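All protein chains but one are shown at their positions in the complex.
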Amino acid sequence: MSNRPYVRPMAPSWYMQEGRYVRYMVREVTCLFIALHALVLIVGAFRLSQGPEAFNGYLQALWGPAGILLGLVLLVTTVIHSCTWFNLTPKAMPLWIGDKKAPGWIVVAAHYGGWAVVSLVILVLVGSL
Amino acid sequence: MEVIETDVAIVGAGGAGLSAAIAVAERDPNLKIALLSKVYPMRSHTCAAEGGAAGVAKDEDSLDKHFDDTVSGGDWLCDQDAVEWFVERAPKELARIERWGCPWSRDADGKVAVRPFGGMKIERTWYAADKTGFHILHTLFQTSLQFPSIKRYDEYYSTDLIAADGRCQGVMAIEMRSGQLKTFAAKTVIIATGGAGRVFPFTTNGAIKTGDGMAMAYRAGVPLKDMEFVQYHPTGLPGTGILMTEGCRGEGGILVNKDGYRYLQDYGLGPPDPWPRKKAMELGPRDMLSQAFWHEQQKGRTIQSASYGDVVHLDMRHLGQALIDERLPFVRDLARSYLGVDMVTDPVPVRPVVHYTMGGIHMENLVETPLKGLYAAGECACVSINGSNRLGSNSLTECLVFGREAGQRAAEQIGSLGAVNDTLVKERAEASRQALADLHMRPHSGESVSGIRREMHDTMESGAGIYRTADSLAQTCTDMANLRDRFNRVALEDKSAVYNTDLIQALELQSMVEIAETMAHSATKRTESRGSHQRLDFAQRDDEVFLKHSLATYNGQAAPTIDYRDVVITKSQPAARVYGGDV
Amino acid sequence: MGERQITLEVMRYRPETDTEPVFQTYAVPCQEEWVVLDALNYVKDNLDRSLSFRWSCHMAVCGSCAMVVNGTPMLSCKAFLRDLPDTIQVEPLRNFPIERDLVVVLDDFMEKLRSVKPYIVPKEAPATPDGTFRQSTKQLKMFKPFAMCINCLACYSVCPQYGLNEGFAGPAALALAHRYNADSRDVGRKAREDVVASNVGIWECTFVGACSEVCPKDVDPAAAIQQTKIASTVDYFTDLILPGRKVKGGPGKAAGGKA
Partner (left out) sequence: MARSNKPIVWGLFAGGGTVTAFLSPVLVLVLGLAVPFGLYSAEDLSYDRVMAVIGNPLGALVLFGFITLALWHAAHRTRTTVHDLGIHNDAMTAKVCYGLAALGTLAAAVALVQVAF
């Protein structure tokens, strides 16, 4: 049969080949750091259960040079996670005001606002309890 | 050769073809339906229709008024029994596709909204913003997907009808992806292949509108009726021919010449104020508006644009951005992208452009052709509701109303038609195969598809345009005879089987050459001016002689024979067409 | 009207002679205001009659002419030369088998579109004198943007999940399913979930979002899919909590189109 449609396979490295795919992959990979952060917290919980000394040792490690580096990496990646997550919210949850669809930026801005408030409240609460 | 047996073969999956297919499937789910189309159904040119579809909707409107507007709009060349039948069913069919999901624009109370259109006394044009045809087509296509009995043959190019024994017994088609010719042995055939605007160089019509179905019927011996009537739409974008819908004027847009003057008042369409007013000025019928442009051009009062030649301005600035974005967002975008003009802030340059073929396959009895078992609907059919000038927004409705009726009639009459004659079908199929093989084998000759097409465009535009004379038409008739002869020597450069568009374009050119010739000859014989057919040498309408439909009959390698047939007049006696004033 | 010399690099594949696609270069004298489709038609009419591509309307509404232009899928009838460099590379849509040259095989999409039941499943006939449903402005706006899809398939060309997962219904089909789900006249959401909420439906989408970025008609399939995910998840848990609850137009009910 002469008729053979040609199937162009997708390159295994497709996600490196266009800016939009690279951005997508960066977003997806942040989840590994979310998991890492969860792990850090689980370890903390164990150390907490083992008494003050263990917990202090845990804190000292976190606050040492390696710990700070880890903290910075986690901060950057979780912020990327938060931003990419919030930026997409208008698509998942469009907002209707009367019979008009509100522009997407309002939904995004509301999320950023909420995020700022929550973060500040927690920072202040922990510092002043 | 593969033979596909079916009860109904429908050629064309635009508004008319899909309506027909659904009608058959609804009426009798046991009937086998083959729906052929040379493009995927949603590519059919119905998708390009912008403005709307007409059907009485308002309390103060009536079927009689729709009838009157249509008949006078068509300059009394309409068959009035057909028009009456049509206007009665129009609102029902529009309501039907509302229930199927068409996203009609709405009034504040949630009812379907209607807008004014040219030549219509009252607003009765249902619209979906300015993409009415698009939404109708997709609604129909998607609705059709629920019927298992509709078997689609997408990208099948029909070449010939199988007419034998005084009856249509099927249709031949090339499966474009394989290049194979297939026989559809069908008890009934419905043609719904759309118009033939591509016969002209400057048109709103898409590449597929090459009149194939008309040509197939013509070659099978069915006459083509009223082919001299070709509609120019007054407001096309120069350069591309992209349409600025009549909805622009329906919403209140005005046409001005180079002095900023609303010139239509000089052509019996005024007075200009108060505006907007139905059936007056910019809301006059298309034939008169296009002709007025021509006169302005003769008087040197059009605007000379460096890149596009003569234009006038369609001014919508006073409508304001909010209304434009709600009701005309698509055309705003089109003018902005293709011409760089934003109708919110600037007037849009426009000029008349070939738009619609009023003529088409001769219909006896609404959807039945003189050939038993052959039906037609949509732009390819000449039911004679449009007469010599179609009113805008009647044709989408026509596709729905008559498409449905064609489906129902075919389904109804199938029983009495009986089986097809296999031997005859095979014989015809073999003849088609031979003709196609010949085309493939033709030796190189220097004649090319694009060359002949270009020459056809030139002669049709110069000789059979908005205004015609005996001389210009004689020249075009000669040229077309020549081109038809030369077409016999066109050789394909692409000899391959798979998706050979060189072949398809050659076949389309064949259709166009045949159609163009019927247009030129019908126009030559009609020595009067009526509706869209305007003769400089015979400026008056002549009801004594020409209150008649022309019928062009195929004569093989000779020019068509032109005969006439009476127009059906029931309740509206021919009178002067009056627009403007207090009509 | 200025002229401009363009180098057009067109991907060719002739199944009868080629084993794989190759680029062929044409020098095309173009008018300033042309689109890529005009340049291709120039080639077809004057340089090479064997080049195959689809087009019809030349006004960005029929959806035939989408192809990949300099890496991005777009409607070639709306790809203006004024926005492009002097060398333009044209390929068929990605993620589809190439039939020939710029023509791709659409069977898969056509079947998937059918599978999501893209038609009204009516609750009951409207009880109005004119036989039409009433719809408020908001009800119209809820679904209309998703009804603007011209099936050009640019979105499939950039969706990696469609490329990676054969079964995935893909952005346009799912957007159209959502278009009907969101229509006040329709009660077919349950019936559609068969496919839409199956393993080849919305769950294959990882919200890459590229579909919405390239869509020439602003359909925003990515939004449609995410909204469907939320609705389906709510449905799923409601069904868990209240098994056997009565649903309008549920799977048991025939999706008849008679009206």
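We just call them A, B and C in the order they show up, numbering each chain from 1.
One rule holds in what follows: a residue touches a chain if its C-beta (ideal position, glycine included) is under 8 Å from a C-beta of that chain, and two chains touch if they have at least 3 such contacts.
These numbers were taken from a predicted model, which means no experiment stands behind them.
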Which displayed chains the unshown chain touches: A, C
Residue ranges of subunit A at the interface with the undisplayed chain: 12, 15, 25, 28-29, 31-32, 34-35, 37-42, 44-46, 48-49, 51-52, 55-56, 59, 62-63, 67-68, 70-72, 74-75, 78-79, 81-82, 85-86, 111, 114-115, 118-119, 122-123, 126-127, 129
Positions on subunit C contacted by the hidden chain, ascending: 160, 164, 193-195, 197-201, 203, 206, 229-230, 232-233, 236-237
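Please note the rule applied: only the chains that are shown with their structure count from here on.
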Centroid distance [mean C-alpha coordinates] between subunit B and subunit A, Å: 57
Centroid spacing, where centroids are CA-atom means, of subunit A and subunit C in whole angstrom: 31
Of all residues in subunit A, the ones touching two or more other chains: 2-3
Residues of subunit C touching at least two other chains: 15-16, 99, 105, 136-137
Contacting residues of subunit B [partner subunit C, same complex]: 22, 26, 39-40, 42-45, 47-48, 57, 91-92, 95-96, 98-101, 103-106, 108-112, 131, 134-135, 138, 142-143, 145-147, 154, 177, 206-208, 239-240, 242-243, 306-307, 330, 334, 337-338, 448-450, 492-494, 496-502
Interface residues, subunit A side, partner subunit C - complex: 2-8, 10, 14-15, 18, 20-21, 24, 28, 88, 90-94, 96, 98-101
Subunit C residues touching subunit B - in the complex, by the definition given at the top: 1, 14-17, 33, 44-46, 49-64, 78, 80, 99-101, 103, 105-106, 110, 113-114, 117-120, 122, 125-126, 130-137, 139-140, 143-144, 147-151, 176, 180, 183, 185-186, 255-259
